[in-house]
Structures are given as structure tokens and as C-alpha cells.
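One structure is given here, and the rest of the page talks about it.
With one protein chain removed, the remaining protein chains of the complex are shown where they sit.
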Amino acid sequence: MSNHIIALLTDFGSEDGYAAAMKGRILSLTPGVKLVDVSHDIEPYNIRQAAFSLNNCYPYFPPKTIFVVVVDPGVGTDRHGLVIKTSQYYFVGPDNGVFSFIYAREAFQAYRIVLHKIETDISPTFHGRDVFAPIAAKIAANKNIGNYLVETREVVSFLHPPLRISDMTFSLKALTIDHFGNIIVNFHKKDWQKLGNTPNISVVIKDQTFSGIQETFGNTGEGELLLTWDSSGYLQIACNRGNAARKLQFSLTDPIQLKIW
Amino acid sequence: MSNHIIALLTDFGSEDGYAAAMKGRILSLTPGVKLVDVSHDIEPYNIRQAAFSLNNCYPYFPPKTIFVVVVDPGVGTDRHGLVIKTSQYYFVGPDNGVFSFIYAREAFQAYRIVLHKIETDISPTFHGRDVFAPIAAKIAANKNIGNYLVETREVVSFLHPPLRISDMTFSLKALTIDHFGNIIVNFHKKDWQKLGNTPNISVVIKDQTFSGIQETFGNTGEGELLLTWDSSGYLQIACNRGNAARKLQFSLTDPIQLKIW
Partner (left out) sequence: MSNHIIALLTDFGSEDGYAAAMKGRILSLTPGVKLVDVSHDIEPYNIRQAAFSLNNCYPYFPPKTIFVVVVDPGVGTDRHGLVIKTSQYYFVGPDNGVFSFIYAREAFQAYRIVLHKIETDISPTFHGRDVFAPIAAKIAANKNIGNYLVETREVVSFLHPPLRISDMTFSLKALTIDHFGNIIVNFHKKDWQKLGNTPNISVVIKDQTFSGIQETFGNTGEGELLLTWDSSGYLQIACNRGNAARKLQFSLTDPIQLKIW
């Protein structure tokens, strides 16, 4: 028996039973494990959204939690499967950037999964069920999985620091648009602290300029746009009781500038 | 260890990891607890839908279940956080009407959460994770939370009885439109019983009149509209194998009249 938690994060939706197949497999291999759904509603193939979702929740889980993240457009190609180990957690999934925030925030060891060492049949289109779920179940059962792994120092990340383009100007990128339509950008409270918490800060997005970081949505009128820190510390353009991305007709590749002075 | 159940109901969606952050926090504080997802798919900021959802499920849970409801457009303003205690259950969430049905159906005690008594950091935009989840976890762990609470007699409710506008006519309001497009209105089987179960009853909605309450959808032809009691006892306008709200192009503020004779 095991009292580990395995937390699942996929883009499978739930309605086809694919996510449930992973659950069944894990429960068959390690009956005592506690399954937690992070989400199965990641937009299909949206690696950034999955990474962001993981970043928002993993630090709150108990030590030894195993996160299985399967947003995997490259399944069946030669992309690698990974097991990432930090001081507190395990992360299992494809090497395509879904763990980008983990690499930025944690000391970690990375291991590639050696597919041909796995004894059971592997569907070329469903490593979630046939590779990642069983590996996670073995970790939860405290089984030695060293045989399936080779350490690596190369992992894929999409996370880049804000790009300084002049003394007071940065070019930012949207990390994701969240469920409420908040536009979350690659500028963290820590980046701001490094710049000395400059009192004047503004964001230019879709030809509109927003200045000053509000502590909370309620400080502005209903339907108004504002800048605020999101709950994991990234800067976001939000809309009080509304949807900022829709209001600005913003799409993920639109340019964003940050000015400080 | 605790064998309590904590049931979660939010408008967070699952895809950003916000709901999972609440789960992680609860499991970190109270490992043995059993988490149940009621829903994370409440329409953003839709307090009535959350209240209705809670009403449909809470009476079926085991005694001592703790319901955490976070549909919270006013987070970060001076709206209060609440702990509601009934003879069987606890309810934790914002004081904005999400517990309206509980107040109407149960004897209860209400307590406001005193934010500054909470020892940990509180994100002004995420009380679900930083206030309501930890309070629920402490209740589940049988910890004394009296220190965080002040009793109150004032709570917010949106639930109003049907408005009698003439001897035989009531003005009704839609409580919600459910997943199947059923339009559920503020007229309960008990209201009808009080009126002596009058044999003749009809509803006027969008210039159409429907008469007689059917026992089940199957009594009508496919695609036909009908009146029936919903599974928690409220009157609903439903469509056999179809979507009544869409068929009637009904929106939540449209007037509804009930006639009895």
C-alpha cells in the first residue's frame, strides 16, 4: 500500500475515457494511491497552459506528490519522456516544455525514460496510459525505477526572462490567458524587485497603456482593466468582473511592452 | 488523520491549476481528508448557479461534510468570508449569496472570518487558496477555529419567495438555467402544497403558455416543452431530449408568470 498522491494534468478532456484509462492503470498498479485531478481541460496541445497550470498548484501539494503531465503533441516521435526529481516532488511527462517553470524555480535532477526497457506494450499514441502512468505508479509504490531511466542535463524550456530593449523598456511575452481572461506575462514580482520596485510602471498592449499595479480587482470599477500580480507572482492584465483578453481582443502572440521609470 | 469529506465548488475552471492549488493546500494541512469535486465549471462570477448547484447536492453527503464554495467576484473588497454551521454540515465561502438556499432550508449559525487573525500570507485575489481552503482543512482536522471567527446574524441572500401579484397570478424569477437547458424557477413543490395543490396550474414565458405539471420528460414527444418538478423540488420548464432555454430564447431576466386556479 502507498499513501502517495498522484496528481494528473492532461489535455485529454474527460469525455473519451483516456484520462480515466490512466487512472485505472495507476489504481491497478498501486491500489492505495490517492489520485487528484489537476485538470484534463488543458487546450489540446497547449504546452504553455499546462506548464502555467502546474506552476500555479504544485508548491501547495504535500511532499512526495507525483505530478503526471500529459500534453504531448509529439507522442510517438523521438521526443523524450522525462522524470524530474526535486527536493520535494516528482514530475513525469514529455520533454516539451511542460516543466519549464519547475526548471526555473527548483533545483532538480532530470532523467530520460528508456522506452525499450518498459516490459509492457506501448501504444505509439498513448504514452500517458502506457508509459507515464505506470512509471508514476511505480514511484508511488516505492519501487526502484532506476532501470528505466538515464540521467540527462538537457531539457526543453520555453520560459525566457523579459527582454530589455532600452533603459526603461522591456519586451514581454504572454505566458497564457487564464480561465477568467487574465493575460499573464513573463514579468515576475521578483523581476520588479531586482529593478528596485520602481514606483512608476506601465504596460502597453493593443495600443492601450495601463499604469500602476493595483493590489486587487476591487480597486477599480466593474469592467475596467488593470494591472495586478497574479496569485503566483506574475504580472497580469486583468478586468474587474470581466474578461481582459476578450475586451482587448488580445491573442497570445500580440506584442506587449513594459515601461518603468 | 481525518476522515472528513471536503467538497469543492468553484468557478475557477480546472485548467489554470487554481482549483488544484486549493486541493494541494488542503491535503498538505489535513492528509487524511477525502476531497470531492462538486464542480469547478460554474460560469465565472455566477453566484446563483453556484448556490443552485450546492442546493442540488449537499443534502446527499454524509454528516460532517465541509463544503467550500468559491465563486467570489468581490474577492479583495470588504465582502466578508463566512463559515456556516448547520446540524449536519459546514459551509465555507464568501458572503455574497452562494449559501442562499442553505439559509432557506436549514437552521444555521453564521460566522464571519476575521482575516487579520490568519497567520499566513493572503493573496488579495485568491482567498480560495489562502483563506477558505485552510479554514476548511482546520475544521476537517477537528482544530478549534473559534479564534478566526466572529458570529453574525446578517448574511446575504438572493432567494425570494414567489411574488403574488393577484389572486391567481404570481410573478416568478428564474433561479438558473441548468446544463440541459431546463429553466428552473422560484416556485417550490412546497409553495404549491401551501396553495392546496391546485389542480390547474400554468406558466407563461416568452408569450407561450404551458399547463399542467408532468411527472417526467418521457410523457411528451421529443423536442416538446413541458412543466415538471426538478430533482430538488423546484418548478422547471424543460424540453424532452432538448434544450428549453435555447428553444425559447430565454434569458435569465425574462419575466415568468404562474397562474393557478
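Per-chain residue numbering starts at 1, and chain names A and B are given in the order in which the chains are listed.
Following the convention adopted for this analysis, a contact is a pair of C-beta atoms (placed from the backbone, for glycine too) under 8 Å apart; a residue touches a chain by one contact, two chains touch by 3 or more.
Just so you know, these numbers come straight off a predicted model, no measurement behind them.
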Options B:Arg25, B:His40, B:His80 or B:Arg129, residue touching the unrepresented chain: B:His40
Contact footprint on chain B, counting only the chain that is left out: 3, 5, 7, 9, 34, 36-43, 49, 52-62, 65, 176, 178-180, 215-219, 228, 230-231, 241, 243
Interface with the undisplayed chain - residues on chain A: 12-25, 27-28, 31, 35, 37, 44-45, 73-77, 123-126, 129
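One rule holds for everything that comes next: only the chains that are shown with their structure count from here on.
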Where chain A and chain B are represented by their mean Cα positions, the distance between them in whole Å: 31
